[in-house]
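Note that one protein chain of the assembly has been removed; the remaining protein chains are unaltered in position.
Our next item is chain A:
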Amino acid sequence: MNLSSFWSLIPLIDEVGFIHPSQFVTLNKEATSSLKHEDANFWSRDHKLAISTDVLLPLYNAAKDAFMHAISQYKRHGNLSDASGYASNLESEAMKHSKALLLLSCDFGTAWNFRKLIVSKKQKIMLFLDELLLSALVLSYSPKSEKAWCHRRWVIKMIAGKCSTLQDIAGKESELVEKIAERSKMNYRAWNHRCWLVSYMTTEQVLHELKKSRNWAGLHVADNSCFHYRTRLMLRIMEEHCHKLEDGTSDENNEIYQIWQEELDWNEALIKRYVGREALWLHRRFLSLSWIRHFTTTLGDTSNYRACKSSINGDIGIFMDNELHLANSCSTIPDNDFEDFQAQAMYSATYILWLTKQISDSQGIELPEKPNLGSLETMLNMACPERSFLWDILTRITGKCDEVLKENNC
């Protein structure tokens, strides 16, 4: 397999695809200007490269053999003094083959590692940024490639200390994830990367991310990962706030209270508009529990959250009333045409049940009036009768902790 035509095409490409050879005909027909390169195995135009699926196996084998050979040569001779340029030649050969190989097999860890080795020896910002370009190219057609995401984190960690534009980089990474997430829904690795970036962001950036990503979230209400990202941002905001309270550098509670209220109101609107969406209800579990733990007064205050109690004394009774009202409004099942009404009823009931149990488990917080567990169980059995065994279990463990608490308080 002659790799030279493959290599000549690689340098400036921003998109790669593996396509059936019959589709080359279609590509050629659609070409509006004359072909840059004609070959039975490769098609290239405007920085796009298509590789015929017919040739993938021999191409891979050739690229892998070339790479493995090159790195063994490099390991043997690469550290010698380089008067003739021999060592640097070995190095660039191996780098070239690593790139070709990674385009075909994006999780070939040894190839990514070799690139890390070379780039970390040279310590040049431009080379680190080149690695970001390569991994972005790979992610454009393999958005779940674990090694590609990992490579990006390695680059960012390496340049973190040296780069004054780290915030810029974090911001651009965040945008990249959103772009990839648009085409690759609920991509765990992509969103995990975005959560990882949060520790490199300033407080202002975090607040900005929360506002900026809201529209996208509202258009992707089934994407649990994107709501978890909001959880991550809000927890970071809460952390900062708690530190400031402890330091005594701030008693500004209004901003964080507003953030929580806005998120709760927005979540409620989405729940009413998009019937039966699990991700929305799970996000509400987080919002409500953290609201209760942070903003309500406690009886006897044995809470772990003592250091970070807001001076805003939210009323837990009023809060729960609103939640029960919301859950009740979601519990009617007007028709069985689609499963969404049943799902909505089930999620709203499990939401109240879950919240009740978590509040009961939280020290120092007491519900003035406990929701009717019996009627919740009835609702769940109506919405989802095949899981009645589970509703029985869950209502029992919720009821049990109340008994335990009563026993302890007597």
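We adopt the following convention: a contact is a pair of C-beta atoms (placed from the backbone, for glycine too) under 8 Å apart; a residue touches a chain by one contact, two chains touch by 3 or more; residues count from 1.
Everything below uses one rule, namely that contacts and distances are computed from a predicted model.
Visitor: One chain isn't displayed here; going by UniProt, is it "Protein TIFY", "Presenilin", "Geranylgeranyl transferase type-2 subunit beta" or "Proteasome assembly chaperone 1"?
Guide: Protein name of the absent chain (UniProt record): "Geranylgeranyl transferase type-2 subunit beta".
Visitor: With the missing chain put back, one of A:L3, A:L127 or A:C195 would touch it. Which one?
Guide: The one listed residue touching the chain not shown is A:C195.
Visitor: Sort through A:W43, A:F108, A:F295 or A:F319 and give me the one touching the missing partner chain.
Guide: Counting the whole complex, the residue in contact with the absent chain is A:F108.
Visitor: Can you list, in ascending order, the chain A residues touching the missing chain?
Guide: The missing chain touches chain A at positions 53, 56-57, 60-61, 68, 72, 104-105, 107-110, 113, 116, 150, 153-154, 157, 186, 188, 191-192, 195-196, 198, 222-225, 228-229, 231-232, 235-236, 277-279, 282, 285-286, 289-290, 339, 350, 354, 357-358, 361, 386-387, 389-390, 393-394, 397.
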